[in-house]
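Missing here is one protein chain; the remaining ones are kept as they sit in the complex.
As written, the chain order gives the labels A and B, with residue 1 at the start of each chain.
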Amino acid sequence: MQFFFEVLIGGLLSGVMYSLVALGFVLIYKASGVFNFAQGAMVFFAALTFVGLMQDYNLPFWLAMLVALGAMVMLGILTERIVLRPLVNQPPITLFMATIGLTFFIEGMAQGFWGANVRGLDLGIEDVPIEWLAERYGIFTSKFDIFSAAIAGILVAVLAIFFQRTKVGRALRAVADDHQAALAVGIPLQQIWRIVWGVAGFVALVAGMLWGARNGVQFALTFVALKALPVLILGGFESIPGAIVGGLIIGASEKLAEVYIGPFVGGGIESWFPYVLALLFLLVRPEGLFGEKHIDRV
Amino acid sequence: MLYREAGQFKASYREDQQIFPIRQDKIAIALILAFFYLVVPVIGDQYWLKAILVPVLIFSLAALGLNILTGYAGQLSLGTAAFMAAGAFGAFNFMLRMPDFPVFSEVKILFAFIFGGLMAALVGIVFGLPSLRIKGFYLAVATLAAQFFVVWALTKFSWFSNYSSSGVISAQDVVLFGVPIDTPESRYLFVLVIVTVLALLAKNMVRSATGRAWMAVRDMDVAAEVIGIRLLHTKLLAFAVSSFYCGVAGALYAFCYLGTVEPEGFNLDMSFRILFMIIIGGVGSVLGSFLGAAFIVLLPIFLNVFFHAVFAGAVPAGLGSNLELMIFGGLIIFFLIVEPHGLARLWQIGKEKLRLWPFPH
Partner (left out) sequence: MKLKKTVITGLAIAATLGAAPAFSAGEQFIGLTSYRVGPYAAGGSGIFGGLIDYMSLVNARDGGINGVKLVWEECETEYNNARGVECYERLKTKGPTGNTVVHPLSTGITYSLIDKATADKIPIISLGYGRTDATDGSVFPYVFPLVTNYWSQNTAKIKFIGMKEGGMDKLKGKKIVNIYHDSAYGKETIPVLDVQAKKYGFSVTHVPVAHPGNEQQSQWLQVRQIKPDWVILRGWGVMNPTALKSAAKIGFPREKIVGVWWSGAEEDTIPAGSAAKGFIAAGFNVAGANYPVIKDIQKFVYAKGNGNMEDKSRVGSVYYNRGVVHGILTVEAIRTAQEKFGKGKPITGEQMRWGIEHLNVDAKKLKALGAEGFMPDLKVTCSDHEGSGKVKFQQWDGKKWNVITDWIDADQSIVRPMIEESAAKYAKEKGIKPRDCSKES
């Protein structure tokens, strides 16, 4: 039983890490209806820029983070200007493909500029078990994972406040609800998009720093996007709470499945299990956990 | 002047329903086919036949398969490579396990390809089932389940790879009517014949009642249901036919191009590339599948050659390769912006212009 809880807690904490990446997808989808596949590449680029600035240019932590954030915001603004604006009103699949093109571009840019080296990132929090928890309950839970979960929690809280309490946030929600109505009441659509891409860049930076500290800053960071996709379909593309809850469910269930079902079928099922789980879930609720229900009319 | 259909009258329904109703089109197609069948094998050198034309044809077939599903039936799929893998491993196992007997063994390879296609179709139907309830990007992400599951299963269960220690299969030799197909020319022609036949079939299929049902579902499935199209039947048929094409393409990829394949070779990246082919080539166009495949296969090669020819030594190799990738991504975005309907649309515009040429007004 204790082992079960250990797996469960580990899974939930990993799930938070998935949510962090999924959040970036949700923000952009919500505001502009674009399924931004480049989010994974943005995570990689953000983390690499941050580490590169610290290691190659000897910038202090906060300055590096600020400059990296600036780079991400710039990237967001340029994307809006160069890629999205000319593609307004195109079918979603065209926009989706454009973001895959963007993915290649960002990946090439990241490795072209900073080199192919794999870099370490130390945020100063050790990735070791919390001692009192290990001693008292025999459950091994990493300090770093708890820290990451806390950061993710704070991030969601900040975003929630930003969306609910500020003027920009209200405008964002209005755009998300109905582009044309928002335009009609005088909300500057393109400015909102720039803000959203900037915020998504910020989320990518945070996710990149945490994932980078976990696994090293390297190209494989782009793969974390694949972990975020089942979270998205489970939680719904348009819901921030959905991304969190979906992440927790996916994280916990994939770990439990790997440990308890894996041995019977040869293991390594983590690659597809979240997708099948999300698929089965969709059969019951086609718009995800918190997604908006669409009614088709002829 | 040259391309004018004025004066070509259709007297019967049959004539009107021809696959190429305009005489100039017929001539053009005949010329193109003659070129690829008769001229290319003679003038093409080994490199072109083996390393360029064969993969372009195979990917065209895969893109055609995806285009049937996405372009005609409107179901977005990201699992194309998995269907190709099912086809490749299906054909391999058919060749391996099916006993030889006279007459049959002469054309065994063709049956193996068909069997591979059918296996892919089966996988396609299974993973197409959710399409009844799920739409759009939700469906796209759901087809990723197929992508990861198939690759996992092929790696995990050694039976599929005949217990090879590394999980890699070596495709058997391609022999048709006792003639080994192993020279670049014969291999190219073999692939070309299969692709031509399947492409003509596809062209006909999308003009038939089935194709019209697919398009109705694509445009609005609720409306299609209202006018009496059976959704389950139509969508699953689209998945099956599309996967069949992808499966045959996968088998050709293994037997006529690479020779040996591993499950990991059929990865998500490949699925994306095939999706690119249809988007760049033209969604809902048979011709577009071919143009798109040629574009996406040739572009990175061209960039690579171009960079070596122009900047050899001037740029560090790592930067050069990354620049190629950036330009590849940038060009895709550029194409989507200037011609969101793909290369096939450019062809159409060209035809319109040609119709008025040389007097545009």
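Basically, a contact is a pair of C-beta atoms (placed from the backbone, for glycine too) under 8 Å apart; a residue touches a chain by one contact, two chains touch by 3 or more.
What you see is a predicted model, and the numbers here were worked out from it, not measured in a lab.
Trainee: In the full assembly, spell out which visible chains the left-out chain is touching.
Mentor: Touched by the chain not displayed, across the whole complex: A, B.
Trainee: Just one of A:V7, A:L133, A:I151 or A:V168 touches the chain that is missing; which is it?
Mentor: A:V7
Trainee: Given the contact definition stated above, which residue among B:V42, B:V103, B:A209 or B:A309 touches the chain not shown here?
Mentor: If we include the chain that is not displayed, B:A309 is the one touching it.
Trainee: So which of B:I19, B:I32, B:V107 or B:V168 would be touching the chain we can't see?
Mentor: Spelled out, the listed residue whose C-beta touches the missing chain is B:V168.
Trainee: Looking at the whole complex, which of A:S19, A:S32, A:Q111 or A:S239 touches the chain that is not displayed?
Mentor: Of these options, the touching residue for the absent chain is A:Q111.
Trainee: On subunit B, what residues meet the omitted chain?
Mentor: Within subunit B, the residues touching the omitted chain are 46-47, 50-52, 55, 152, 155-156, 162, 165-168, 170, 172-173, 253, 257-265, 269, 298, 300-302, 304-306, 308-309, 312, 316-322, 324-325, 338-339, 343, 346, 349-350, 353.
Trainee: Touching residues of subunit A against the unshown chain: what are they?
Mentor: Here the touching residues of subunit A are 3, 6-7, 10-11, 14, 107-108, 111, 115-122, 126-129, 134, 140, 142, 145, 211, 214-220, 222-224, 227, 254-255, 258-259, 262, 266-271.
One rule holds for everything that comes next: only the chains that are shown with their structure count from here on.
Trainee: List the centre-to-centre spacing of subunit A and subunit B in whole Å, with centres computed as mean CA coordinates.
Mentor: The computed centroid separation for subunit A versus subunit B comes out at 33 Å.
Trainee: Along subunit B, where are the residues that touch subunit A in the complex?
Mentor: Interface residues on the subunit B side: 70, 76, 130, 133-138, 141-142, 144-145, 148-149, 151-152, 155-157, 220-223, 226, 268, 272, 275-276, 279, 283, 318-319, 322-326, 328-333, 336-337, 340.
Trainee: Which residues of subunit A touch subunit B in their complex?
Mentor: Interface residues on the subunit A side: 35, 82-83, 86-87, 90-94, 96-98, 100-109, 111-112, 115-116, 226, 229-230, 232-233, 237, 265-266, 268-269, 271-272, 275-276, 278-279, 282-283, 286-288, 296-298.
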